[in-house]
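Handing you this structure, nothing more for now.
With one protein chain withheld, the remaining protein chains of the complex are depicted in position.
Think of it as A and B in the order they're written, each chain with its own count starting at 1.
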Amino acid sequence: MPLDAKTSNDKKAFKSVGTSPIRPDGIDKVTGRARFGADMSAPGMLVGRILRSPHAHAKIKSIDTSKAEALPGVKAVITSADLPKYKDADEDILINIMARDRALYDGHTVAAVAAIDAAVAKKALKLIKVDYEIMPHVTDVDLAMLPNAPLVHPGRYDGMAENEHLALALQEQGKAKSKRKSTNIVSRYDFGHGDVKKGFKQADVIVEHEFTTEATHQGYIEPHACLANVSSDGSGELWVCTQGHFMVRDVCAALLGMDVSSLRVTPSEIGGGFGGKTTVFIEPVALALSRKAGRPVKVVMSREEVFRATGPTASSSIKVRLGAKKDGRFVAAEAVLKYQGGAFPGSPVEMGAMTAFACYDLANVKIVGYDVVTNRPKQAAYRAPGAPMSAFAVEGCVGELAEKLGMDPIELRKKNAAVEGTKSSYGPTFGPIGLVETLDAAKKHKNYKAKLGKNQGRGVASGFWFNFGGNTCVNINLNVDGTLALAVGTPDIGGSRASMCLMAAEELGIPYDDVRAIVADTSSLGYNDVTDGSRVTFASGLATINAARDCAAKLCKRAAQIWDIPADAVKWENGAAHPAGANAGDFPPLSIKELAGQAHSTGGPIAGHYEVNADGAGPSFATHVVDVEVDPETGATKVLRYLVVQDAGKAVHRAYVEGQFQGGAVQGIGWVLNEEYIYGEDGRLQNAGFLDYRIPVCSDVPMIDTVIVEVPNPGHPYGVRGVGETSIVPPLAAVANAVSAAIGVRATTLPMSPPRILEALKSKSA
Amino acid sequence: MSNIHVTTTINGDETEYVCRPDESLLDVLRDRLGMSGTKEGCGTGDCGACSVTLDGRLVCSCLVMGAEVDGHKVETIEGMADGEDLHPLQQKFLEHAALQCGICTPGFLVAAQSLLERNLDPTETEVRYWLAGNLCRCTGYDKIVRAVLDTAKDMRKVAKKSSAKKTAKKGARHAA
Partner (left out) sequence: MPEQRLLTVKLGGSLVSRAGGRTEFKLEGRNIMEMLRHLGRDCPELEPMLGNAVSVAVDGQIYRDALLHPLNPDNEIILLPRMAGG
């Protein structure tokens, strides 16, 4: 849907959009009334608990549940025997939520119980006897690619085109060809254009480094939770915290062999997701337990379970080579990316590969990505999946190039920046984009001019994310008093209801407070894709605008009937129907309240709808600038100043746009400085808790300064671009560049924890 | 294990319940008393989502036993607003958009209230260290800290006015 004229011509044309009113669900959230995943209960409810593998890789020889079943108070015990055995696309999900013949990672579900209370359930878990045969395991991405690595899925990739990947990978690494057929490399991705060999020949300076990043968890504060209730006729209800209740419904129905229509999923308030709640874990298990027990079952994960069995993103190992002329013009760029995504295919390496050089206009670029399986939990999407790691590597090299050439890092980026018409490194040609605008705004900001002291350094990095649209469906019902009930199908994860209300109010010319938005359950609204890909303000927004226009058209028609004039002789303006045109006649306008009040006696209720598979989401670029101070005694890094500049297309609710910028930046700060999944020799996760997996706390960070750049997206009536994900793309690189500048050594390994920094300082002085 | 009978005061109301000896105050609040405003993010004292005050002291309710509070006073998020009237902190959190998902919000509000009861003029650093036991993954803390500082500023003004009034009244009485 194209940009409206008013957006491009006159920024002041908006009344509601661009303000920051209080969200409609606000009071409930500050008073404790809002109900999240674990806050629901049902009469006769049982407590569900899950038994997890303590081994990284083990054959499950047998499971004896008889003692647990015999324990008084236990109402159901399930294993994979209670679930169907599919052999299709759903099989990986099914095996991930309940192991079959092998446990594939520490924390993998092997059985579950439902009991009258938590104490009995806990006891029952202890009575389940699992006979394991421990198998060799691998958790490191580089080790997993070696020809002699233990295989995560022996035989699964025999005879597939992917078998070539190992050979190719080894060739590229200069190692001997393997005779082995099967491998842990499950996909290879190629992107790029031009001739990098030729390009590097023209280079005056070449920078080359190998980088590694560790797996990090989305770290949402609300653990996964759901309440399942399957009745004896096979129909079921599920209350759940998820980023996509329609996805939960469809996947659970498929996994459990239910009709989609017989499962109704109601989304609770959601306590953070960041991509980690775009799939299912406990939901099918809770439904299966409830079906077997014939009672409602609530399952709430512990924090330890969240760390061991959900989420994290991929860890990576990345090699980058970048060549430039003396004047700073890039002539060739090359990267090899290896991402492990846990025990199943699907690491976000292809997106890492596509975004790696997306900020730059390159004549010669080549990117190869490998998706690798290991004995770790199946990775889940994490905010701009795959992109922060490759940006860390590429922007690190860009930073070093700026140093070597003695150029200002922002000027160097500007010189090579992608603009409208640039053929992107992943193929398509860019439309209107705002990278240069973010660079200019960053350079102008006072933070970029602040004086740096001893042991301090400044880092700059840019980042890119695609943004998506997708299937969306919205209803607007006009109430008898002229207020509106707006039903969207995308869970509100950061204030999106407020943005939807703003857009509906804008369209209909009514006060923001007259619109109330809810997130409707799966039986009340058509299908909506998951809240992901920064799509909600764009796609649900676009659908809301059109549903409001549909509503306005119907209001005009009703006014026309009342006035007895043709419908096209009525226009909607400032919250009222007006006669328009020469022969429309002279009638006083009919306000939305007047029309609503007589709707029931003039032809029936009035409602607007819109259903769409939204495309036209515009990419969003960002530039971050950060100053840090590194303590040479302890190796600890303190973030002194942080600036996020990002293109929002059009900021609908300014405060929540800033909030997305700030939240993403701080998650990135955690990733680069502290956070990591630590595995022992035994393949077990050693830091499955917030004490040892340390996310940034309030005293770790400064205020996060923001600048909202607005280069309108031509694919949205108001010019909106998604903003949720880009903000986590640059921080890893920006902070790493700042640390490198402060200590005088290129930092290439994440996290840059104090011991690592001390080591780097030592190697420098040696 | 037999249950323990407990009599306590929660948000000013005398409350009785029974609980197991190994049950946390958090579980009692949420599962036995239906007060689900207090949240569980970890159950191990690391996230602060379960913050309540016990006799005016800020605690993680997941680390306090349900049986321990017998004869004591507990304040939770549900007791923060005065009927329809939000506490100034609640209002400022809304105005500053200091919540995104909102799961951490009850804990932050209870913790911030406990700070302002002790110190109505905290520096940014004091706010940051006081709130360091509360995790928020959405906001990057910026707007939370601003909301707390802004509330403190407003509350200082109100306190000044009312103390000025008091002195004025006192003065008036003296004069009379």
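Heads up, the rule we're going with is that a contact is a pair of C-beta atoms (placed from the backbone, for glycine too) under 8 Å apart; a residue touches a chain by one contact, two chains touch by 3 or more.
Here the structure is a predicted model, which means the values were calculated and not measured.
Although it is not drawn, the missing chain touches A when the whole complex is taken into account.
Contact with the chain not shown here comes from a single listed residue; of A:Tyr86, A:Tyr189 or A:Phe587, that residue is A:Tyr189.
Per the touch definition above, the residue from A:Pro296, A:Pro312 or A:Gly470 contacting the chain not shown is A:Gly470. Across the entire complex, the residue among A:Ala68, A:Ala358 or A:Ala381 in touch with the chain not shown is A:Ala381.
The missing chain, though absent from the display, is touched by one residue of A:Asn613, A:Thr634 or A:Gln686; that residue is A:Asn613. Touching residues on subunit A toward the chain that is not drawn are 161, 164-165, 168, 187-191, 218, 274-276, 278, 350-351, 353-354, 381-385, 424, 426-431, 465-468, 470-471, 532-535, 613, 615-617, 715, 722, 724-725.
Everything that follows uses one rule, which is that only the chains that are shown with their structure count from here on.
Interface of subunit B with subunit A (complex): residues 20, 22, 30, 34-44, 46-47, 49, 76-78, 80-81, 86, 90, 93-97, 99-106, 109, 124-125, 127-129, 131-146.
By the touch criterion given at the top, residues 20, 22-23, 25-27, 29-36, 38-39, 41, 119, 218-223, 269-274, 300, 302-303, 493-495, 653, 655-656, 658-660, 662-667, 689-691, 695-701, 703-704 of subunit A touch subunit B in their complex.
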